[in-house]
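Notes follow the structure.
Omission of a single protein chain aside, the complex is shown with its protein chains in their original locations.
Per-chain residue numbering starts at 1, and chain names A, B and C are given in the order in which the chains are listed.
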Amino acid sequence: MSDLLAGQGPLFANPDPDAARAFFRQKKGALNNKLMPVSEAVAQFIHNGDYLASGGFGTNRIATAALHEIVRQKKADLGFAGHTTTHDFQILAAGNRHGHRLLSRIDAAYIVGLEARGLSTQARRLMESGDVDVCEWTNYALACRFRAAASGIPFLPLRSMLGTDTLKHSAAKEILCPFTGRKLTAVPALYPDVSLIHVHESDCHGNARIKGITVADYDLARASKRLIITAERIVSTDEIRSNPNATLIPAFCVDAVCHVPFGSYPGNMPGEYFSDEQHLKAWLNAERDSDTYEKFLTTYIYNVPNFETYLDRCGGTARLAELQKLEHL
Amino acid sequence: MSDLLAGQGPLFANPDPDAARAFFRQKKGALNNKLMPVSEAVAQFIHNGDYLASGGFGTNRIATAALHEIVRQKKADLGFAGHTTTHDFQILAAGNRHGHRLLSRIDAAYIVGLEARGLSTQARRLMESGDVDVCEWTNYALACRFRAAASGIPFLPLRSMLGTDTLKHSAAKEILCPFTGRKLTAVPALYPDVSLIHVHESDCHGNARIKGITVADYDLARASKRLIITAERIVSTDEIRSNPNATLIPAFCVDAVCHVPFGSYPGNMPGEYFSDEQHLKAWLNAERDSDTYEKFLTTYIYNVPNFETYLDRCGGTARLAELQKLEHL
Amino acid sequence: MSNYNAMELMICVAARLLENGATVGVGTGAPCAAAMLAQKTHAPNLLIVFEAGGLAPVLPAMPISVGDSRTSHKALMATSMCDIMETCQRGVVDYAFLGGAQIDAYGNLNSTVIGDYAHPKVRFPGSGGANDFASFCWRTLILTQHDRRRFVKQLDFLTTPGYLTGPGAREAAGLPANCGPYRVITDLAVMSFHEKTRRMQIDSLHPGITFEQVQAQTEFELGRANTITETLLPQPEELRLLREDVDPHQYIIGR
Partner (left out) sequence: MSNYNAMELMICVAARLLENGATVGVGTGAPCAAAMLAQKTHAPNLLIVFEAGGLAPVLPAMPISVGDSRTSHKALMATSMCDIMETCQRGVVDYAFLGGAQIDAYGNLNSTVIGDYAHPKVRFPGSGGANDFASFCWRTLILTQHDRRRFVKQLDFLTTPGYLTGPGAREAAGLPANCGPYRVITDLAVMSFHEKTRRMQIDSLHPGITFEQVQAQTEFELGRANTITETLLPQPEELRLLREDVDPHQYIIGR
């Protein structure tokens, strides 16, 4: 098998399913009431050194309130799963400044860019600074790493990454199929210590519903050792039980449930409100000058007591009403 | 690796993803109108020698009309995926009589039994006769074989079957995890030549919705080279597009769409009607005496022009109304 | 067995083993009855999962199939077989109920064939989800009638893993660590597995049953727990709930 390549990138999380099984076994109280403020959820369930993952897709259905709180609480030495992460990564990158190191390990599939909107100066600065260890992946490879963990198996095989530097700089390994002899890419299970997922509806136990595309959140919710749900609406368990087909995330995956209307702002929330392109543009622009950036972060993250205040500083109910209208065009 | 076990059971279908890719590439016309009678769908898309799989779960959401038609059309030399297959397998077993060989290859996870209702004499006769080649699996292992095919990869690893005769008599192979060194079971992708899935609603292209548990049908639909959908109701494509979250099976998986109200009878259809335990009991009883069985099959399959007539002979609208009532208790 | 029958006793014993807040994978029949009884007595937050995709339903009646619509009635989620099995494989599910045509001293089960595999005397359904449940869930519970044809020295076919050949054998085979058969509940006694030898041993005898009677119905040699107690009888409230709420039509307890 000497012709089989092993990626030289760092492996940031233990893919061993028995270690994860021991953790999941002692995680009880699926039907406890898990409602709490975002500040409490972040304080209680996110620890320095944790490996973090965020759901949604960059500027779509992201848990903005929890991301801001992580920066405000100055968490340190976090690993991060950078499947298409755009504004979420941009927010966290603010934590690596003035000698503080919020992020230290990045699994990178899509980072530093905000798709058609352009690149984030500050996210680039972080990635180019050498301040973080980086491992390369593709979006599908990271999704498969979550699925392997969600399935309770240590790896999954796939057919991308082969023949590229992306594989060489990943922690994936080439294997041979035991049935066909074909060369495949094996990617190790990724069990995040804690994840953030914003949903449309959840009950107080964390039985949650998502409308529109689910991206990788079905698997991410199951793969995560701890899970913080932020929800547009809190619904009753009777409501959840009235339509079992609508549930995507079952309560036993969840540790905290936070009620955060407009929680994906300035991102898009399918069927609820569109993204605030003005605010996202302002953010990208502010990043280009360090003084401006400092003031921007003070205004929109550091000197903000809670998420409602952030929404108000971004135009409040009037602006949100515009974004709702835009979503329903 | 000499300590790694390879199951000695026969492998009935080619797990090679490139062979399947070549087939899927030439399968076009996703948005054609695929509405046709069951008889035509079975005649056109099921060929002697094909490997067949059926959706649902034995007596729940099964494509009874298509299964009867396969027996009526005297298809021959079929392979069959026996994940929890109960009444569906019992129907097909009727085809292996008087020297005719409808089934020749069985991947067996759960067969011959009808759960709490007892064993099928005729299914047992078939399995004990040596008339079919058999390979052992578990329900999850077969589900993983469908998922591997649906994913376009040649195998999936799992952690059951290990240490048992079930593995020895399967076509699975033990492998070592390239990351943890753990011993795992590798199961080969299973791409059925043709599958039958009964659904609640489908449009004329095959965009289909299922209510209640999905069992393995998300993966089975995607794994199958050809797919026959039977549906309780035909809905418009506008209706499908009005709720993209409700779709489970996209049109490009589907070859035929057949409108068959009460199509899962005598099985249960979630939210529609409960199983007809009297008819299922009558079937089990009839199997115990060959003359009685012959008459039974003549009455309920061979001398039946179509599925509506079968329903009438089983009590017709009055009985169906009772089963609807029973479902909504 | 005056005011209750063996099945009722077995169901009550099994129900008591399921603590509140635990998750259990069940099939139809007695296991489902035991889980339902536990919910109605000491374990209202017991989460019941069915292999076909029913997750934590409010069971309106005894299911006939592990895939029928009752198994997802008012469920927290109606999902897939893979989701349920992977929830087990991930280590989330505490208990699973199993049965079989044969069981050996290590709790291995046969539900595939009696006789030679190539030319079986009797073909049974096979593993179904049993091998998966027994491989993945932390503790498996076995409910079965007790006689010499079932409790055998040598299985005709090892369908579903117990402790295989003894201590460490599961781990050596690659199975998840620290799980396996927990209790065997029959019409005669309740058995566990010796923590060193992993062989079956009697924990408690049902009222009026002697060790010798149980051994006589068992082909292999049974061990003895440090103290063998008498199985606690079904309590009046347990019987009332079982007969009035859980199985009013006596589908299970009528047998």
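One rule holds for everything that comes next: a contact is a pair of C-beta atoms (placed from the backbone, for glycine too) under 8 Å apart; a residue touches a chain by one contact, two chains touch by 3 or more.
Since this is a predicted model, take the numbers as computed values, not measurements.
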| item | value |
| --- | --- |
| Neighbouring displayed chains - absent chain, whole complex | A, B |
| Omitted-chain contact residue, chosen from A:137, A:155, A:262 or A:307 | A:137 |
| Omitted-chain contact residue, chosen from A:63, A:190 or A:215 | A:215 |
| Omitted-chain contact residue, chosen from A:13, A:94, A:112 or A:189 | A:112 |
| Subunit B, residues in touch with the chain not shown (by the definition above) | 17-18, 20-25, 27-31, 149-153, 207, 222, 237, 240-242, 244-245, 247-248, 250-252 |
| Missing-chain contacts mapped onto subunit A | 56-60, 82, 84, 86, 108-113, 115-117, 119, 124, 127-128, 130, 136-141, 143-144, 147, 158-166, 169, 174, 182-185, 211-219, 268-271, 274-275, 277, 327, 329 |
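To be clear about the criterion, only the chains that are shown with their structure count from here on.
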| item | value |
| --- | --- |
| Given subunit A and subunit C, the chains that contact each of them | B |
| Most central chain, Cα average position | B |
| Per Cα centroids, the chain farthest from subunit C | A |
| For subunit A paired with subunit C, centre-to-centre distance based on mean C-alpha positions, whole Å | 40 |
| Centroid distance [mean C-alpha coordinates] between subunit C and subunit B, Å | 28 |
| Subunit A-subunit B separation of Cα centroids, rounded to whole Å | 38 |
| Shared interface positions of subunit A, touching two or more other chains | 17-18, 151-153, 244-245 |
| Junction residues of subunit C, two or more chains touched | 72, 78-79, 82, 89, 136, 176 |
